[in-house]
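For this depiction, one protein chain was excluded, whereas all remaining protein chains were kept in their positions.
== chain A ==
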Amino acid sequence: MASQEILREEPSRGSFINDPKVRGIFFQAVVVIVLVALVWWIVQNTIDNLTRLRIASGFGFLRGRAGFDISDSAIAYSSDSTYGRAIVVGFINTLIVAGAGIITATIIGFILGIGRLSHNWLIRKICMVYVEVFRNIPPLLVIFFWYSGVLSVLPPPRESINLPFGSFLNQRGFYFLRPIWGEGSWLILVALLLGIAMAWFVARKARQRQMATGQQFPVFWTSAALITGLPLLAYALSGFPLSFDYPKQSTFNLTGGFQVKPEFLSLYLALSFYTAAFIAEIVRAGIMGVSKGQTEAAGALGLRPGSILRLVVIPQAMRIVIPPLTSQYLNLTKNSSLAIAIGYPDLTATTGTVLNQTGQAIECVLIMMVVYLALSLLTSAIMNVVNARMALVER
């Protein structure tokens, strides 16, 4: 320490070459020039090679007719759609599986993380075994486990397993009834939105009242009643406009209803279960990072164990949990590209098909990289906002 302070107090007064400031600028300039030259050389080289090999380049191919079909598509898509649209379909599929995976992984991860700190020996050990098993298996194997497991255990379509509410389970996936919204069903949606808005308002008022008077109000039950009750009322008032499309047996498969394909199911389950193991460890670390004095102080104030966890420990643990949680969300999103192994049409798979049909390798790889990068940066940005809101507010 001492020697550094001395250096700072007496900057070199020697020759121009020995001036650390000049040297710093010089070396930075050299690095920048080398970097620019390298990039220029690489780009030039690529362009030269493409021209020499007479490979068409540019992004114009995205407007061409795709000509292939995609099994899972959230937006309208047929073989007449463009290559660009095929890539968008893949992108949306990636978003769906990553979004659903993140939600499920977070829920399972929190339960496991808290379970690992349980006072109950059995719960603690079960959670530990789960975490150790899933954390130490490559995600691709977990995906194969679900996919092959699902495929080999389930029966063919003609011998589907009947489940309640007209749903079926077979090799081709999980089928359940699809609601058909009749006339006047917009009223139900409006009622639902109204219910949510009223629940939010009630919660706000209840908090204000608790702050002012210390009296509590059963917010949860009131909100639940509002959110389910109002739409039900609207359903009855508008004359029961809802009907259902049931899955039915046809020559080859079940038709009608809503089908969740095994490719999606296995990818979604595998990503959720795999990432949950990591989230569990993060949650455990977060909770253990909250000083024991906090729990004891809360206990001394007369809070029950559940309330201590919910009101004192978790909010403080979240500050430790969120930054590594962000990395897990990013990992899950990127791991979703393993979908290609089981044929789920995610971004990597559809763009890969486009690449092969058009031969535009550089463009397609660029698109994939930019999209994944943008997705990751967006996830990080959202998590940073959440993190900023969770951060300790200093008074």
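Just so it is clear, a contact is a pair of C-beta atoms (placed from the backbone, for glycine too) under 8 Å apart; a residue touches a chain by one contact, two chains touch by 3 or more; residues count from 1.
As a convention for this text, contacts and distances are computed from a predicted model.
Could you tell me which of "(4Fe-4S)-binding protein", "Amino acid ABC transporter substrate-bindnig protein", "Imidazolonepropionase" or "YeeE/YedE family protein" is the UniProt name of the chain missing from the displayed complex?
"Amino acid ABC transporter substrate-bindnig protein"
Pick out which of A:Val129, A:Ala225 or A:Ala361 touches the chain that's been left out of the picture.
Of all options in A:Val129, A:Ala225 or A:Ala361, contact with the hidden chain holds for A:Ala361.
Which of A:Ala74, A:Ala224 or A:Val370 touches the chain that is not shown?
Result: among the candidates, A:Val370 touches the missing chain.
Which residue among A:Thr255, A:Ser291, A:Ser307 or A:Asn384 touches the omitted chain?
A:Thr255
Touching the hidden chain in the full complex, which residues of chain A are there? Just list them.
Given the touch definition above, chain A has residues 39, 42-43, 45-46, 49-50, 52-56, 67-71, 78-79, 148, 151-152, 156, 171-172, 250-253, 255, 262-263, 340-343, 345, 349, 352-353, 355-359, 361-362, 365-366, 369-370, 373-374, 377 touching the missing chain.
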